[in-house]
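With one protein chain removed, the remaining protein chains of the complex are shown where they sit.
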Amino acid sequence: MSGSKTNAGHFFEDFAVGQVFEHATPRTITAGDVALYTGLYGPRFAVQSSDEFARRIGYARAPVDDLIVFHVVFGKTVPDISRNAIANLGYAECRLLAAVYPGDTLSATSEVIGVRESSNRASGVVWVRTSGRNQRDETVLEYVRWVMVRKRDNGAPAPEPVVPTLAERVDPATLGAAVPPLDVANYDLELAGQRHRWGDYAPGEKIDHVDAMTLEEAEHQIATRLYQNTAKVHFNLHEQAQGQFKRRLVYGGVVMSLARALSFNGLANAFHVAAINAGRHVAPCFAGDTVYAWSEALETAEIAGRRDIGALRARLTAVKNRPCADFPLRKEGGDYAEGVILDLDLWLVLPR
Amino acid sequence: MSGSKTNAGHFFEDFAVGQVFEHATPRTITAGDVALYTGLYGPRFAVQSSDEFARRIGYARAPVDDLIVFHVVFGKTVPDISRNAIANLGYAECRLLAAVYPGDTLSATSEVIGVRESSNRASGVVWVRTSGRNQRDETVLEYVRWVMVRKRDNGAPAPEPVVPTLAERVDPATLGAAVPPLDVANYDLELAGQRHRWGDYAPGEKIDHVDAMTLEEAEHQIATRLYQNTAKVHFNLHEQAQGQFKRRLVYGGVVMSLARALSFNGLANAFHVAAINAGRHVAPCFAGDTVYAWSEALETAEIAGRRDIGALRARLTAVKNRPCADFPLRKEGGDYAEGVILDLDLWLVLPR
Partner (left out) sequence: MSGSKTNAGHFFEDFAVGQVFEHATPRTITAGDVALYTGLYGPRFAVQSSDEFARRIGYARAPVDDLIVFHVVFGKTVPDISRNAIANLGYAECRLLAAVYPGDTLSATSEVIGVRESSNRASGVVWVRTSGRNQRDETVLEYVRWVMVRKRDNGAPAPEPVVPTLAERVDPATLGAAVPPLDVANYDLELAGQRHRWGDYAPGEKIDHVDAMTLEEAEHQIATRLYQNTAKVHFNLHEQAQGQFKRRLVYGGVVMSLARALSFNGLANAFHVAAINAGRHVAPCFAGDTVYAWSEALETAEIAGRRDIGALRARLTAVKNRPCADFPLRKEGGDYAEGVILDLDLWLVLPR
């Protein structure tokens, strides 16, 4: 019915392994994006908040939050990859590879690396490896995600299934490229908000981030549009009211950013998300939900050639409408516990 | 009752043809305004989104969205012109005359060019020609609008009616001043999001923009304040609850910007609004309404002296709570169809 010039997005049968998408709308990141990000989530990491703090330790100025980079690159992929997605299934092998500063312009490319039709033949899973580049054509971000995409025609033939093998975690030897050599002596722990360095965290340690935020429709819509992410489930109540949830779905990236901002309370010196080893949006989140978060330290690792920083692998769990003093994650039997909405396996970088 | 230092705005009998208002509060446009505009509407036109894209084709950097310029200039006029308006009746002869960049400072002047008392003697229509200027005193925007304004005293004598003659459409020969000579070879259609150039659109063609956005109170209030537009119908629920609509009215400019942003899907290369030939807010819009949009190509025109760009006249229609696959506009008999809220006749500029 729609005019032929309208982009209706791709359906499962449009994807083939090896296909490459040069996504539309390059985007210059500005101090305005940073301010809005601060207003939407309230992050307090000193490196990203203060040009002075960042300069004193070796950055050119305050880099933008790693998740701004993630969301902006992700947003560009939506019209080509997930406009007709049923679900965003997961992330892996995500690495932040270069610091991004206000004034940098990001664009994004994706390559299809896997396809598998669903058994119901109405949809299929598509794996893409996406990379974000700056104006100097440096890769600033790379990640794999997989989504379940609707078929246009259920009768279309199934492609040969290709399921990529993905690393269980990013190799810590490859981390840290986005962090310049730090003058750790100038890293002021008092201004940073916590005295604990990389060496103070031990595997198994659990941290309740205590704080919580209740989400509003205007907030998640503004956030999602800021990333030029057009997925209609986040914006169109008129249509969503007829659907499964009867309301707009919050973009999963909003929950990621909220949980990350909340994690400052306990992880104030984990100033950089170097990698997302795995990520799963466990349950939907809606306006009115209150997001809590907690972290578990999973592993620590030295970074080859770096005496200034170390890597901490942590599982960041976001939970809705339920405080995290008892660290909710899974029920007996292995299903996710009531309220869990995000399960994110991260490599964080802290000063040593 | 209010102190004498309070501006209660002008009433119909305060306006006389020839009167000039130098409006208050010049405003420097910044990257912050651009980010907030992106967050509020989600535009994806590459020229305004990327400094790199803009520079490669001939701009100094990414210009700000044309409707930011329109809303900021419009906002300045409200305290003098429409504080006591009953309705904003229409726009004509609106032209964008120079690119505006972050850092530019805009101010606005209006001249009264028409007055006509209403037959009920309680109000009257005022026509003003408004121009927005930058810090170099260059006119960046010009438009005529007419509003119905309340009388302070119904017994005040009616002025001699003066109704200006307005052009049915802006002469395309006068378009394009805000676009530098473009290096069209560097205009990357893939990054811009669509392959269709100026020559690919033909009069009569209809485009359903498919996407839609549900409006929230916080969104339209933030938008309207960003333009320093103080019209109280948009902000004061305590008073509006006693009025005709029982709630706050969304500033019509918010609907214009939403519809324009939605139009990217189908008109991705129509990167510049060069003129508003006519504009009408057909029905009020409220928080909770979902805005859809569609366009009809009305006319194409070459622009004198320009081989790089061409003009496309398009009617952009915004419709609430109703998809636009059937292109709703008017009912039999000529009245606007159910749901139509905005009827905007534009000259758009596309690369050739």
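General remarks:
Each chain carries a letter (A and B) given by its place in the written order, and its residues are counted from 1.
Quick note on the criterion: contacts are C-beta pairs under 8 Å (C-beta built on N, C-alpha and C of every residue); 3 or more make two chains touch, one makes a residue touch a chain.
Computed from a predicted model, the values in this text were never measured in an experiment.
Of the candidate positions A:His71, A:Arg116, A:Arg133 or A:His209, contact with the unshown chain belongs to A:His209. Interface note for the absent chain: among B:Leu189, B:Ile222, B:Ala283 or B:Leu329, the touching residue is B:Ile222. Mapped onto subunit A, the footprint of the missing chain covers residues 30-36, 38-46, 49-53, 62, 190-194, 196, 200, 205-214, 216-219, 222, 265-268, 288, 290, 292, 321-323, 325-326. For subunit B, the residues touching the chain absent from view are 1-3, 5-8, 22, 24-28, 30-33, 35-36, 79, 102-103, 105, 107, 135, 216-219, 221-226, 228, 230, 232, 235-239, 248.
Convention: only the chains that are shown with their structure count from here on.
Separating the CA-averaged centres of subunit A and subunit B is a span of 36 Å.
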